[in-house]
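If you scroll down you'll find the structure; I have some questions about it.
What you see is the complex with one protein chain gone and the rest in place.
Order as written gives the chain letters A, B and C; numbering starts at 1 within each chain.
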Amino acid sequence: MIVIMERRASSEQIDHVVARVEELGFRAHLSRGEERTIIGIIGDERPVAVESLEVLPGVERVVPVLQPFKLASRDFKPDNSIVRIGDVSIGGEEIVVMAGPCAVESREQIFETAWAVKEAGARVLRGGAFKPRTSPYAFQGLGLPGLELLAEVSEKVGIPTVSEVMSPSDVEIVARYVDILQIGARNMQNYSLLQEVGKTSKPVMLKRGMMSTIHEWLMSAEYILANRNYNVILCERGIRTFETATRNTLDINAIGVGKQLTHLPVMVDPSHATGKANLVGAAAKAAIAAGADALIIEVHPTPERALSDGAQSLKPEAFVKLMVELRQVAAAVGRRI
Amino acid sequence: MIVIMERRASSEQIDHVVARVEELGFRAHLSRGEERTIIGIIGDERPVAVESLEVLPGVERVVPVLQPFKLASRDFKPDNSIVRIGDVSIGGEEIVVMAGPCAVESREQIFETAWAVKEAGARVLRGGAFKPRTSPYAFQGLGLPGLELLAEVSEKVGIPTVSEVMSPSDVEIVARYVDILQIGARNMQNYSLLQEVGKTSKPVMLKRGMMSTIHEWLMSAEYILANRNYNVILCERGIRTFETATRNTLDINAIGVGKQLTHLPVMVDPSHATGKANLVGAAAKAAIAAGADALIIEVHPTPERALSDGAQSLKPEAFVKLMVELRQVAAAVGRRI
Amino acid sequence: MIVIMERRASSEQIDHVVARVEELGFRAHLSRGEERTIIGIIGDERPVAVESLEVLPGVERVVPVLQPFKLASRDFKPDNSIVRIGDVSIGGEEIVVMAGPCAVESREQIFETAWAVKEAGARVLRGGAFKPRTSPYAFQGLGLPGLELLAEVSEKVGIPTVSEVMSPSDVEIVARYVDILQIGARNMQNYSLLQEVGKTSKPVMLKRGMMSTIHEWLMSAEYILANRNYNVILCERGIRTFETATRNTLDINAIGVGKQLTHLPVMVDPSHATGKANLVGAAAKAAIAAGADALIIEVHPTPERALSDGAQSLKPEAFVKLMVELRQVAAAVGRRI
Partner (left out) sequence: MIVIMERRASSEQIDHVVARVEELGFRAHLSRGEERTIIGIIGDERPVAVESLEVLPGVERVVPVLQPFKLASRDFKPDNSIVRIGDVSIGGEEIVVMAGPCAVESREQIFETAWAVKEAGARVLRGGAFKPRTSPYAFQGLGLPGLELLAEVSEKVGIPTVSEVMSPSDVEIVARYVDILQIGARNMQNYSLLQEVGKTSKPVMLKRGMMSTIHEWLMSAEYILANRNYNVILCERGIRTFETATRNTLDINAIGVGKQLTHLPVMVDPSHATGKANLVGAAAKAAIAAGADALIIEVHPTPERALSDGAQSLKPEAFVKLMVELRQVAAAVGRRI
C-alpha cells in the first residue's frame, strides 16, 4: 500500500503516519517528491483495515498495491484450473455449453428441453427450482419437486445439471440433487451463502453481480476457495449500466481480464447479458471469440408461455442452429464444442 | 400494460397477440396509429410473466403501466406510515438521528460511543455484530458476543439499537437482541432473508442496493410487507456510478421520489454515501433539506483504529458539532431533531 | 405517444389532457383500465415537445411510441447501407480493418506504420492531427502539418485515411486532406460540428459517446443524415461504467442492437474499448463474431514512446499476428477481411 500525503503535510503529520504504520506491524518507506511525500508500506496489507489511515491528518489518499485476493490469483496458481463434473471438464480445450429453461416448470417441459439440448450438443442442463424474483407475486420456482424432477431427468437423459441455491439452509438439499451449485448475481455478495457452498465439494458457478467489479467478483470467489472448495467457475452475465436497450450490458472484457487475474475458468451467460432472444446468438459467438470457457443459454420449448425469462429464451430449433455456428467460431479460435 | 407492435406487423400477428392476451385472462384494447398498432391490456398485470409477450412475432416492445408494488405504494395507503421503536417515531415531524460505530469492537468502544451519541441527541445506536466484508480475510464482526454487548449497552445507556442481519438463520437471534433489523445494501435482493425478516414484527431498515433502482428497492420492501411486517424504513446509502472521487454517489433525488411513490419512511446514510468523514456533514444537511425522515451516521472514538469504515467515521466531538448544524437545517424545513 | 394518468386522476384532468393533445394537432384515443386511464396519441409526435404534457395535473408519465430517428431507421430504409471510400466498401460482406497510430507524430512514424498495416491487410490508415486531450498540457496533435503528412502517406503508400475533426471551422480543411472524417466520442453531441460534416459529402465515422445511449447515437447520426450526408458509419468504442479494470466497457450488444435499428454500418474500436494492448485482440475477435462491419485498431511502432494512447497500441508485429486470427473468425461467421 502507498500513502500519498497532502502537498502541505507537515513533518509531524508524516511522522504520525509512519508511527501508525509501524504500530500495525509494517515497515514504512519514505519517498519525498517535489510536490508530495509518499509513504510505501511494506508487508502483507490484506488483513488490516488500512483505509483507516485515510483519516490521519495530512493524508490525501491511500492506494492499495496488492490484489486483495490470494487463492483465486494467478500469482498463487499460474496454471488454469479445470473443474470436472463427471466426464465434463470446464477450463480446458473444450468449450462447454450448458442449456435449458430458466425454471423447471413441469415434467414435460424439462424432459422435452433436456432431450433437445443434449441432442444439440449441450453438456449440462440448466433449470431453476428456487427462483430469485424481483416481485414477491411472481412465480418463485417449484422448490423441492423441481429438484426431484432435475435429478430424474438428469439420470434418464444422461446429462449433469446446474441449479441455483438462494439460501444457506438450502445448500445441503440442492447439493444432493444437482451437479453444479449456481450462486445468482443478486447473491454474489451474500457471504453466508458463499461460506456455505464453500464447505461443500460441489462445483460452484459464481455469477458476477450486476453491480460488482471484477475485483469484487474474485473476492467472492475467494470466500468459497478460503472455505476449501476449489471448484469455482466464474460466470459473467452482464452488468448494469445506463444503457436500457438491452437488459444488461455484456462486459466482454471481463473474460480477458478475468483470465489474466485468476486461474479459475470464466464463462458467459449470453441470455441474461442481452435479455432478448434475437441478440443471444451474437453475444454467444462473441464470448467464444473472446476466450470464454463455457456458456449457459436459456432454452424453452414455448418461450411465450415461459413462467420467467421468456423474452430471452431460445426455442430448441434456434438453439440447434446456434450450436452449429458456435462450433465454427470455436474452431476459429482453436477450441471445440 | 401496453404492447407496441412493429411498424410492419401483420393482422395475423396482431390477432395472435390479442388471443394470447385473452388466454392470460385480460381484455385487449386495440389502438391503430399512423405508424404503429398499440394493444392496451386491461387487468392486473402483476402476477403474470408479461414480458414473455415480447417474443411473439411482430411485437416491438412491452411497456408496463402499473407500478409493480402494491402494499408499499401510496395508491394503497396515501398517508405516511410511522414506524415506532419504543418512544422513537420515524416518519413523523421529528427527524431521528441514529449513530454509532460501523462494528461493535469492544465493551469500552461501544459504551463510550453510546454515551457520546446519546448525549449529542442521537435516538438510536448503531453497531454491527455480523459484518459483510468484501474480503474473507477482513474482520467479520464479533457475532453473538457483539449482540450481547449491544443489548447491554442499550439497557444501561437507555437507547434502542439497530444492527445488521445477514443470514435467514440469524434473524431470530438478532431480533432477540436488537430493536431494528438492518438489511444491508448487498442483501437488498436476498429474498430468503427478506421473507424471514418479514415474518417477524421487528422494524426493518432496508438499505438500497448500490446498483438497485428505486423501483427494485420498493419491490424488496414489498417482500417484507407481503409477509405481514409493515414496519419498514427505507434507507438510501449511495449508489454506484462511474464517479470514483467518493465511495458512492448519494442519490439525493431518491428521497423525494421515494416519498412520492411510497408511504414508508425514507432515511439516508451519509457515511456510506460519501465514504469520507469530511464530506459526511454536507451530505447529512442535504438529506434533511431534501426531506429525509432519519439519518444513520458512523461515529467512532478513534477512527484511525477502527476495524472497518474508519475513513468515513466521525469522532464524537465532530458529531456533536454536526448535530447543532443539523438542528438548524431541520428547523429551516419545518422539522426538528 | 401514450399518456398514463394517475390512479386518482379526475375526469376534468383527463379532459384537459385530451384538449391539449388536440390543440397540438393530434387525435387522442382513451382507454380506461381498472386502475389507470391511458391516452394514446395518434400522429407524428417527433417535432413536438411532448414531454411538456408531463406537467399537466393528473399525468403520471408519458411514454414515447415512435423511434425518434427517421432517416437512420430501418423503417425508413430496410436494406443495409454501404459506405464507399474508393474501392473500399463498408457494410458489405468484407470486414474492413482500419489501423494506425493514435496521433501522427512524425514522418518516419506514420510512413513506417502505414506500410506495416497495409502489408498486414488494413484497408484504411488512421492517424490524428487534431487530438482532443483531457489535459490542456498534453500533446494536442500536429495540426495542419499532420494533415499534410497524412495526405502524403496516403498517396505514396496507396491507402485511404481517417482522421478526427474537432471544430466546425476545421471541417473544410480536414475534408480536403483525409478520406473519412471522424467525430470523436466527446463530440458525439456537438451539434454544430455534426451539422457541418453533414453539409459535406465525405464519409463520416461517428463514434458513440462514452455515456450515450444507442438511441442518442442514432439521433446524432440523424443530424448528419438530415443535412443530406448519408455516408455515416457508426463506431462503438466502449462506454463508461462503474468497472475500472478497463478504460471503457465494450458494449458488444450495441452491434446487434444497432444493426436491428438502423441500416447504417456499425463498426468497433477495440483499442479504446479496452485501453490495454493485451486485451485488444479478444475484443476485436468478439466484435467480428458479433457482426461488426469494420474495426479500427491503434498500431504504433514503439508504443512506450507514443505521445498518446501508448498503453492500448499494438506493435506492428502483434497486429500482423492478430490479422491472421481475425481472418479465421471472419470466415467462421461467413465473412472475409
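Operating definition for what follows: a residue touches a chain if its C-beta (ideal position, glycine included) is under 8 Å from a C-beta of that chain, and two chains touch if they have at least 3 such contacts.
A quick note: this is a predicted structure, and the numbers were derived from the prediction, not measured.
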Among B:S52, B:S73, B:S154 or B:T249, the residue in touch with the chain that has been omitted: B:T249
Residues of chain B in contact with the chain not shown: 211, 213-215, 239, 241-246, 249-257, 260, 273-274, 278-279, 282-283, 285-291, 325, 328-329, 331-333
Chain A residues that touch the omitted chain in the full complex: 2, 4, 7, 29, 31, 33-36, 38, 40, 42-44, 63, 65-66, 75, 240-242, 244
Footprint left on chain C by the chain that the document does not show: 20, 46-47, 49, 51-56, 68-70, 132-139, 166-170, 186-187, 189-192, 209-212, 216, 219, 222-223, 226-227, 240, 276-277, 303-308, 310-311, 313
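FYI, only the chains that are shown with their structure count from here on.
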Most centrally placed chain - per-chain CA mean versus overall CA mean: A
Inter-chain centre distance, chain A versus chain C - centres from mean C-alpha coordinates, in Å: 31
Inter-chain centre distance, chain B versus chain C - centres from mean C-alpha coordinates, in Å: 38
Intercentroid distance (Cα basis), chain B paired with chain A, Å: 26
Multi-partner residues of chain C (at least 2 other chains): 211, 241-242, 244
